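The structure is given below, and queries will be raised subsequently.
The complex appears here minus one protein chain, its other protein chains still in place.
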Amino acid sequence: MSSAISMGDSHSDDHHHLGFIRTYIFSTDHKMIAKQFLVTSLLFLAIGGILAAMIRWQLGFPGQPLPFNLGAILPNTMAPGGIILPEFYNSLVTMHATFMVFFALMPLMAGVFGNLLIPLQIGADDMAFPRLNMLSFWITPVAGAVMLASFFVEGGAAGAGWTSYAPLSASGEWTGVYMGQILWLVSLIILGFSSITGALNYVTTVIAMRAPGMTWFRIPLATWSLFITAWLLLLAIPILTGGLILLLFDQTIGTAFFRPEGSGEPLMWQHIFWFFGHPEVYILILPAMGFVSEVIANRSRKPVFGYHSMVVALVSIAFLGWIVWGHHMFQSGMNPFLGMSFMATTVVIAVPSAIKTFNWIGTLWKGDIHFDTPLLHAVSFVALFVVGGLSGIFLASAPVDIYLHDTYFIVAHLHYVLVGGSLFGIFAGITFWYPKIFGRMMNETLGKIHWTVSFITYNLAFFPMHNLGVQGMMRRIYDPNQYEFLQSLQSTNTFISKSVFVFAGIQIIFAINFLWSMKKGKKSGDNPWDSNGLEWACPSPPPHGNFAEVPIVYRGPYEYSHPDREQDFWPQDEAPVDDLDGPEYTDPNESTESNDE
Amino acid sequence: MSDAGIATIDRTPEPGMGVFNKKLGMWVFLLSEVMFFTSLIGSYIILRYAHPDHFAPPGAILNVNLTAANTFLLICSSVSMVKAFAAIQQGDVKGLQYWLLATIVMGASFVGVQVYEYIELGHEGFLPGLDDYAAHAGGPLYGATFYAMTGFHGAHVSLGVLALIFVYIRALRGEYTVADHEGVEVIGLYWHFVDLVWIILFTIVYLI
Amino acid sequence: MNLSWLMPESVSTFGPALDNLYYVILWITGIVFVVTEVVLVYFMIKYRHKEGRKATYIEGSSKAEWIWTSATAVIVMALAIYSKGIWDTIRHPDMFPENAYELNVTAKQYEWNAAYAGSDGQLGTSDDIVSRNQVHVPVDQPVIVNLQSEDVIHSFFLPQLRVKHDAVPGRVWPIWFEATQTGEFPLACAELCGLGHYRMGGTLIVHSKEDFASWLSEMQIEAEDDE
Partner (left out) sequence: MFVLGKNEKLISVTLLATLVVVGCGGGDSSDSAGSSSAASEATVMENPVDPSTAGNISGSVAFEGSAPAMDAIDMSGEQVCADKHSTAPMLQTVVVNDNGTLSNVFVYVKEGSAIEGMQFPTPSAALLDQDGCVYTPHVMGVMVDQEITIRNSDGLLHNINASPTEQRGFNTSQPFNMETSQDFGTPEVMVPLRCDVHGWMTAFVGVVNHPYHSVSDGSGGFSLSTLPEGDYVVEAWHEQYGTQAQTVTVTAGGTTDITFTFSADMANAVVPMRTPIDPHDHSLVTDHQ
C-alpha cells in the first residue's frame, strides 16, 4: 500500500542533502509550509489591521488629517492633506475585510494549523501530496501581491465592499474603480486554487494516512475541525470562483450576468456569494473551536466534556451552513416564505453552537485549571463566542433584522465572532503549539500582558458597536455626522477608535514575543504541556518525516487525570503495561462505544 | 486492508477508502469541480428561467448537428480511455500507448471543432458582450452563458489533453506496468468526468 | 457616550410589535449571557490549579447534553415562531393593507426621488409630482412604496418606522408602512452604493391627512404652471 510504504523512511533519508532553497523556500515539508503560512498570514493580518486603524481614524475623528503626517505618504487620490476621501474610505472598508478574511484568517486557520497539526496528530510523516502542498502556499503571496497592487492602480482599490454586490462591482461606471475591482477579482480567483489544493491535501491525508489505531473517534478535535473545514473549503470555494469569473466577465468583456441594463440579475450575485459566504463563515470559526477544545482539555487536565457530541456538533454546523445563506438577504427583496424557512434553519444553528459552548464550560468544571496564556486565550474565545452567538439570534429573527440589518450591530456581531472568536482562538493555537513549531516556549509574562490588554481593549472597542447599531448607525458610512440622528454617537465612535488603536498597538508585544522566543525562549522539550496527542510524541521541532517509527494509537486523545494512573495524562501512543504479546487494541467500531460511556 | 483492526504489530495505517492516495485525491478534487460547474450551470438556469426571451430555440443559432457529432467524438474518447486502462491492466503497454493516442487525438479534435464553432458564431455576431451583441441572436444573456459554460468546459478538456500527452510520454517510456499504473487510472477519472459534464452541457445548452 | 440598548421611539403601526420582539430577545439573550459568563468565571476561580489536587475524570454526561440541547432548541424555535407572526404582518403579500396611498420611490446615486400621482390620479404618468430627498406621506394611513433603483443597489431605511428594504435595479419592490405621528423623520441609505453613500440621506415628512391633501394640490398647481 503506497501510503504505508511512504511512511517513515522515504523522507528521512533524502532530507539530509536538501539545499537551503529546498529546505526554507520551496520546501515540501508540511511543517516548513506551516511556518511559511504563519509568517505571511501574520503579515497580511498586520496590513488588515493598519487599514482598520485608518477606517477607525476617519470614524473617530472625521475630516481630520491622519496622524504622524501619513497624509504626506498617501497620494492626493486617497487622502489630500491627510484627510481620507470617501472613495478611499470605501476602498479601506473593502480591503480591510478582504485581507482579514481571505489573506489572514483563512491561511492562519487552514494554512498554518491544517499543515502543522493534521499529519502530526494522526501520526503521518507528511501530507498526502507534499508538492501540491507547496504549490498551495506559493499561490497565496502571489494573490496577495495582486491584491496589494490594486491600491496603486488608477482609480484606486476595489470599493464595493468585500461582498462586492453587483451592479456596483460590475462596472466602473458607478464607482470610478475599474482596474482595482478587476485585480480584486483576479486575486481572489488565484487564491481559490490555494485553498482548494490545500483542502484536497487535508481531506486525503486524514482519510488515508492515519496511524494504526487512529480510528475516527480517536482523532483529536483540532484535526476533526480542520477536516470538516477542508470539506467546506473544497465545496464552497469553487462556487465563489464561479461567481467571481462571471463578475470578471461583466467587468472586462462587458457581459451582463449581473448588470440590469442587459437584464442580468443583481440578486443572483448575492445568492452565489452567500451560498459560498455562509460556509465561509464556518471555515473561519470551526478550526478555532478545535484548537480551543484541545487547549481547554489539556490546561484543565480533563477529558473534553462530551467528545462525541462535540464532533457531531461540528459536523451538523457544517451541514446547516449550506442552507442558511438567505438570512443575509432578508432585506434584499426575497420571497417572504423563503425568508421564513431561512429563519428557521438559521436559528437551528444555535443548537450545535450551544452544545459546544456548554461542553467547553463542562470541561472546565471540576478541572485543575492552569492559567497559561493559551488557556487565557481559549477561555476568552468561549466568553466572546457566547456574545457573538447571542447577538446572532437578533439578526436571525427576520423582523428584528429589518431594523438591525446593515447597521453597526452586524459589525459588532461579526467582529465578536471573527476577532473575539477566530483571532483569540488563533492566539490560543499559536501560543499552545509554538513550542512544537520552534522547540522553544513563548515568554509567559509578555504573553499575559498581551492577553490582558488585548482582552480588555477588544471589548471596549467592539461591545459599544452593538449600541451604535441599536441607535441605527449604518455600516460602511464615511461620516455618520451627515445624519442628524447619528450626531449624538460621535463620542462613542471616538471612544471605540481609541480602544481600537490600543488593541492594535498591543499586538506589537505579541510580535516581539513571537520573534524573541524563537531564538531566546527557553527550550520546551518534546511535551511541555504534558499532552496526549501524537504531535507531542515526536521531537520539537519534529524532524523531516516526523516520527522515528510509525506510532500506534491505543486510546482517545483526552485521557487526562485518569483515575487508574499516577500521571494526570495518558499519551495516545503509550503501550498498555499489561500488554505482553504485542499491543492489542479494539476494532474501530467497538472503540467508538468504549469511548461513549 | 479491511483487517487492519486485528491485533498485529505491523504498522500499516488505518484503512482509508481502500484506494491509493492519488485516486482518492482525484475523487475529492472532482467533487470540488462539480461545485464549480454547479455555480456556472446554476446561474444559467436562473437566468434562463428569469429571461426566456433572451434564449433562441434550439438550433436557431447554435449548430446542433455539428456539436452532436462533436459530442459523439468525446464519448468515443471516453471509451478509448477505458480501453487504454484495460490494456495496461493486462500489462499490454502497446495497447495502452495506442488507445492513449486515440484519446488524445479525439480530445484535441473536440477542442478544435469547438474553436471553429466559436469563430463561426462570432461572425454571426453571437458574442458574450452586451455592447456588441447582434440583434438577431437572442438576448445577450444567451451568448454570455453559452460562452461561459462551454468555454470553461473547453478549458478543462484542453488541460485534460495536456495531461494525457504527459501520461502518453510516460507510457512511451514504458513507465506503466501491470503493478503500477496509477497515473493512467487517475487521468481516466478526470477524463470521464469532463465527458460527463459535457453531456449535461450539451443537453441543457443545445437541446433544451 | 450613548450606550443605550433601547430602540429609538417608533412611529409606525408595526413598530411596537417589532420592538417587543427585540426586547424579548434582549432579555433572553441577556440572561443567558450573564449566567454563562458568571458560571465560566466561577469555574475559573473555583477550579484553578492547586498543588496536590487532581482534576475529576469526567468524559461527559448525555443527560446534561440532552437538557441543554433541547432547552436551546425549544427557546430558539419559540422565538422563530414568535418572529413569523410579525414578519408576516410586515412582508406577507396577503397582509398588505387595503386603501393604502401608493407612491414610487426611485433611488439613484445619490438621491431619493419620490413620485406621487398627479391630477390624473395615476402613477407613472407625465404629470407625476416628484420631490427630491423628501418623502411626503399622510399620517394614520397605510402607504405602499414601490421601491426602484436606477443604477446600483440602495437600501431604503426609515429607522423610526422600522422600515428597511433594498432598492434593486431592474426590480420593483412594494413595501408598506403606516406612520402614527406627524413630523419629520430621517431617511437613510443602508446599502453601500458608492462614494456618496454616506450622504444619501433624506427626510420622511408625515403630514396630517388635510395638510397632505393640500400639499399635494399645491404641487399639482405648480406642476401645471410649468407646462
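A, B and C label the chains in the order they appear, each numbered from 1.
By definition in this document, contacts are C-beta pairs under 8 Å (C-beta built on N, C-alpha and C of every residue); 3 or more make two chains touch, one makes a residue touch a chain.
No experiment lies behind these values; they were computed from the predicted model shown.
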Which one, A:Ala104, A:Met127 or A:Val146, makes contact with the chain that was left out?
A:Val146
Of the residues B:Gly42, B:Pro140 or B:Gly188, I need the one that contacts the missing chain.
B:Pro140
Per the definition of touch given earlier, which of A:Thr77, A:Thr452, A:Ser491 or A:Gln567 contacts the omitted chain?
A:Thr77
Positions on subunit C contacted by the hidden chain, ascending
108-111, 131-134, 150-151, 169-170, 194-196, 199, 202, 226
Residues of subunit A touching the missing chain are 63, 75-78, 80-81, 83, 85-87, 142, 145-146, 149, 151-156, 171-173, 175-176, 178-179, 182-183, 185-186, 190, 248, 251-254, 256, 260-263, 478-479
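The definition used in the following text is that only the chains that are shown with their structure count from here on.
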Approximately how many whole Å separate the CA-defined centres of subunit A and subunit C?
32
Quick check: what residues of subunit C touch more than one other chain, meaning two or more?
none
Residues of subunit A touching 2+ other chains?
263, 265
As the complex stands, subunit A meets subunit C at residues 85-87, 90, 93, 159-161, 165, 167-168, 174-176, 260, 263, 265-267, 300-309, 331-333, 336, 339-340, 343-344, 347-348, 350-351, 354-355, 357-359, 361-362, 364-371, 379, 382-383, 386-387, 390-391, 393-394, 396-400, 402-403, 405-407, 464, 466-467, 470-472, 474, 476-480, 482-485, 488-489, 491-492, 495, 560-563, 568, 595, 597
Interfacial residue positions of subunit B with respect to subunit A in the complex
1, 4-9, 11-14, 16-17, 19-21, 24-25, 28-29, 31-33, 35-40, 42-43, 46-47, 50-51, 54, 128-132, 139-141, 143-145, 148, 152, 182
Tell me, which parts of subunit C touch subunit A in their complex?
1-8, 17-18, 21-22, 25-26, 28-29, 32-33, 36-37, 39-40, 43-44, 47-50, 53-62, 64-65, 68-69, 72-73, 76-77, 79-80, 83-84, 86-88, 90-93, 109, 147, 151-153, 155, 157, 159, 162-166, 168-171, 173, 186, 188-199, 201
